[in-house]
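Partial complex: the chains shown occupy the same locations as in the complete assembly.
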């Protein structure tokens, strides 16, 4: 298994390198990622290439049997390049050009930047494609981060117009599809079509959605250019990118398509936060990354120390980084690379703490990394290669996310929060979920969840109908089926395509605002709901819960409909966790799935290897717990048998069981 | 009576039109407004006019005896025009040019835009001026909306300088009036005078007030240009504009001057709001609209469904739109047009719900409209033409409002809130108020209220003095009489002109901030006050209430002064509703006015027709109430006699009584 660290040798005197590498070796590190911000190291002046620094480091690493991943350095164009071509810098929504000084400030559609990218990547790959220490490539760094996902420059406007020409062929088609007759916005020349810079009121939502798609495509194409250059010249070396998920305008499904495998930068806490995100948030991220190619992924940056730029924040607790590492492995990671070796003494990331702090001495975090490696060595490849099956599919779509960003409809609405709310009960019950990006091959699942799926494509309906007809359980939520793929509202009575499946009609609805709530009665108890209320008319379904307030008190809020061999559930509101949990129990009882009930924040993952079954027990809390195991497991060293387990604060434990 | 709907035939396939019009007919609709955003429909390319779409629709409407109001489409310049003359787009306070994509992004002083406006309006009026279905014209749409009221482009700067030249004749006069000697801002050339773009600290308040006046005049002149074109060519067709009141830089008194009558767009709730504004807010808006020309007005857009762009929000309750319609009629509307026929499937206003939703089916709202029409038919023209008299005048001035926007003086101050606070007790007591914009013909009133009238004109004082001398009750508040019409502080001891009338001097004052309060004692009870404390010295008046806190505890906060046959009340603080209510009772007892006490949110309006007296009972709450009528009324169908009335949630009931 690859177990590594992100290293910036250019930040340290050459005489320190061997000390560092010996310490890495002591920790069992067998791979390092380097060079992903090193453009000015490699090409200090235009056309003057100098690989000597990285050559020396790679040689030294190779002497110690440590493999190398090379990053292409395009996230940070050097000062000389910006000086020569200032138009490389992006233009924001207010029409202002970005400035040199941070990172990621380049326009993906700038022809000069594409040309210089081509040159630096070509130089690097020609220099390192037959280096035996180099096992693979990372393209650029965290595409889309820091609001760099969208640019409004003239080049982008021109490219957007070309993209639209490609998509719609004729202006008539575009005008018709977008409904530009509204507010007199019909175009009679492609040149007239703007990028959606700031304006009074809001832009046409169909134009906005296409601009989001175009922006994402611009990034995907820019990555593709680099991938193509490298792939043409390498034999065994693979290509990846270190993805993050922050709700930016980047379709990760498309981005992953061109990679050999997906990598993920896992930061459960960052600068300015008082505590880490919820455990289900990291779990969902991992499941999302797995789902991109439906195969194991790498962690390219796994947090080990406190992080931050201007703000620092939460200090990861003893063992917490280990626990997060095991969570990643449990959810499908197959390699772990920690960020970063040592805190840098200068620059914007002075307070991004690594395995070592600024003083370079081995301390608590160093010892923890060593312990992790020792345990993973005990677990061995059978553990790393073990798998987990999911019978629940949750559909996630970037088009849909963007449509919600464009029109949140309620001030209380947060796309990610609402999707996670629907995911959370599965997490709490320790039930595996596949986050899927294609509505196909659904027969492998027993439950299909389509959370807040505003934007639907008529092509899907057959597949979904057949899933239900054959006995699947379909879970729909409020606002499913409202629009088509062009962001146009359906003229069918809601929930549109899903009306017949769900056995309901929605003739009115109400968006609830921040601090506003309704309530529903489910099995004689009252539960809070927020964000939205669909007013449902039953046309075949039965009501499972009714509203308790407002003029629509007593009308259905959640329904169940038998359809073929299956059932369709419609949740016309955003209920609290408890109600969802009880509702899911009602559904699960009709499936082969078994919940494992644990304390909130205690996560149990079961995986299957060739030799052993594995149980990963994670405690995301600062309290201790004793948990009972349904079967007897052995400790990872094989020395003890366990039927119950004591979990210390932030503990992460791997147990095994012969098959 | 005109009972209509706003219709956008261009948003729907031609084959749907007759279905729509038949449904309108079924609802009793007899007028529709069309075309107010249809520039690109009429002139898809420069100079190529095509009226066929609207011709067909108007013919069809005419066949069904439905009259037509045409909007001039200038709120939405087409893409080809912005492409040709990008300088049409406004420049904001930060110096950034607006962008195509929303609406209302044009500069009122741009010569090109004025030229194209002239052409499109001329074309439309020449085409439709003798169309017998067309009864009138609406100019543009909601002038001033969406921060489109102020532009800072070079054209506007030049026009502002010309406007100032016109007003002040000489630079010496301007420098003297504005006090430009302060901070070395004297101008020795008209070209030096800036528009008030963002700067450190704040601009000269006199310059700011003049820039607000200029900005308003720019809109009024732009409307006037359109009015003149139309008026020259039409015989019977009238001209109006659909006004809104949002505190923007637009003097509605001046805007109304050039219109045949005023129209109002009545939205008691809009996107992102959890509940409607207070009932006194809509009541005040109606009274303000009536006061603009002291004559009945139209509702050009009356909300029927939930509204919003990115955000939706509150769903109007069953009967609530009817109740709002009756409130409008009670306060002086003579025609009602509902916004809009059907929710649009595309564009920025996808979530502006109409009588029909996207699915086009008649549902709850459709039935409500039908019921409204049936009741109004029973009520007949005698009801529509009935009138109400007011003995209370409340003066409202845009110059004064702008002066407060320029210098709010307290963080707790909100102009509209403070004016409404003074208006509210009259509303709560169901006493009619005329919102007046001229301090003349005051002899018809018993009470004159000058709320927070910061800016005063010395010409008024005789009129006001004579009103009081002859027995009128004058109500003044804190900060009355502080400045002259040029935003210059008086050198008289406060309240300046009003000092003698009020029998007081104010030698100190304190502005209270958000969350800060004082209290006063009135008739031995304590009440909260906020926003402001005037420290009052009595010079003839008597104290009605004294402060209870701070070093000025025990000194007068509210005073009463006999002057001639009348009385002058000075309220040196912003008291809570209860205290104001008790104070008003003290005043009312000296007049012929009778309060009708009702539960908060229950509104009673009495009107007088030629045949009948009318009582309109409105319940703005979600609870039910039983109210006793002082006399016997008949139901509107004449079938039942009522001495008490059961009000359901959001009920609106019209009763009548023979004269």
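When the chains are written out, they are named A and B in that same order, and each has its own residue count from 1.
Basically, a residue touches a chain if its C-beta (ideal position, glycine included) is under 8 Å from a C-beta of that chain, and two chains touch if they have at least 3 such contacts.
The shown structure was predicted, so the numbers you read here are calculated from the model rather than taken from an experiment.
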Whole-complex copies, counting every chain including the 2 in place: 3
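As a convention for this text, only the chains that are shown with their structure count from here on.
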Residue numbers on chain A that touch chain B, as the complex places them: 94-95, 178-189, 191-194, 196-207, 406-411, 487-494, 507-513, 515-516, 550-551
For the chain B and chain A complex, residues of the former touching the latter: 8, 10-11, 37-41, 44-45, 73, 76-80, 82-83, 96-105, 146-148, 272-274, 306, 308-315, 317-318, 343-351, 357-361, 363-364, 622, 649
